[in-house]
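Have a look at the structure below, then the notes.
Heads up, one of the protein chains got dropped from this complex, but the rest are sitting where they should.
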Amino acid sequence: MRASIVTHALDTDALLREVADARRGATALFVGTVRSVNEGREVTAIEYSAYESMAEREMSAVLAEAEAMNEGVVLVAEHRIGRLEVGEASIAIAAAHEHRGRALDALRYAIDEIKKRAPIWKRELYADGSESWVDPTQVAAR
Amino acid sequence: MRASIVTHALDTDALLREVADARRGATALFVGTVRSVNEGREVTAIEYSAYESMAEREMSAVLAEAEAMNEGVVLVAEHRIGRLEVGEASIAIAAAHEHRGRALDALRYAIDEIKKRAPIWKRELYADGSESWVDPTQVAAR
Amino acid sequence: MLITVRFFASYADALGRKDAQLSLGDGASVRDLLKSVSDLPGASALPANPLVAVNQVYAVAATRLNAGDEVALIPPVAGG
Partner (left out) sequence: MLITVRFFASYADALGRKDAQLSLGDGASVRDLLKSVSDLPGASALPANPLVAVNQVYAVAATRLNAGDEVALIPPVAGG
């Protein structure tokens, strides 16, 4: 298990290799990328920032929980911060297990909880020149 | 949507690129690899064979169902046949959607149904020199 | 009518062949085909009711066959 905040482009192949093992026949990967449209607005880029030490700590805690709930699973997660253009990957999580059900369960738990709990923020930059901090609690309330 | 039986090594990066789109922010990948141990026996390789035309037809049908159940999702799947060594990928499925829940739901449906329905078989070659056709219905019955 | 049936994997091994031409009456069903298959040498190793695909779609025992149909016996699948 490893969780890192990074400032470079994510390498999904390297994450897949990191969890690979001859005894684990099922590997699952999630990749989140910057979308060109969010809530109906045209996005040109996103600036991600984080409380880095706590984000790594919280991401590690989530992965440890997912591994505890799915015995034998191995997880690795990286979240990129800084300015990301449309199509670039902001988060990548890989999970491997002997069987596919556990790998997929662990992967979903990890992405759901990291999105809820890791102290990471994003400011969207729009095509019309404006920008705003994204607040998912406000989106959910609509 | 595309489903193919292939005889070359699977390129997961190419599958991720195939489903990528600026409007789809969530991409999920499943990779199945040959395990070194199955049902307690040490495996050295697996020979996969298929009723190729029907397997592609059935895999395509599964992907079409997953896309119908998860509007907006795009899927691609490849299954490799021939002799595969331990650690080599036999199947790879990529799913992309605007949101992660749909991508992950579609991915799980696709791998579960393809395993159940695609006319593909495997003969395991064991370290002790013996070999046998794998019959999941017998494993489940034990 | 003459129907060609294909065998795969463990069934091809058990029968020692990859296909067979069977002579069936007009209007024959998958059930009739399986009865004819059961007379082939080595067929005792096959299950009583193997899965059958007709024109690449899973069929049931009552499915009617037509000349030119693509018919195959499908052993328990193990892809993935």
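Labels for the chains are A, B and C, by order of writing; each one numbers its residues from 1.
Keep in mind that, in the parts below, contacts are C-beta pairs under 8 Å (C-beta built on N, C-alpha and C of every residue); 3 or more make two chains touch, one makes a residue touch a chain.
Just so we're clear, the structure is a prediction, and the values are computed from it rather than from any experiment.
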Q: In the full assembly, spell out which visible chains the left-out chain is touching.
A: A
**Q.** Omitted-chain contact residue, chosen from A:V37, A:M54, A:V86 or A:L125
**A.** A:M54
Q: Would you indicate which residue among A:D13, A:E42 or A:D135 is in contact with the undisplayed chain?
A: A:D135
Q. Which positions on chain A touch the chain that was left off?
A. 32, 48-51, 53-55, 57-58, 79, 90-91, 111, 114-123, 133-138
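Assume only the chains that are shown with their structure count from here on.
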Q.
Counting one step per pair of touching chains, how far is chain C from chain A at the shortest?
A. 2
Q | Centre-most chain, if every chain is reduced to its averaged C-alpha atoms | A | B
Q. Which one of the chains is farthest from chain C, going by Cα centres?
A. A
**Q.** Computed distance of Cα centres, chain B from chain A, in Å
**A.** 24
Q) Out of chain B, which residues touch more than one other chain, so two or more? A) 32, 111
Q. Got the chain C residues that touch at least 2 other chains?
A. 80
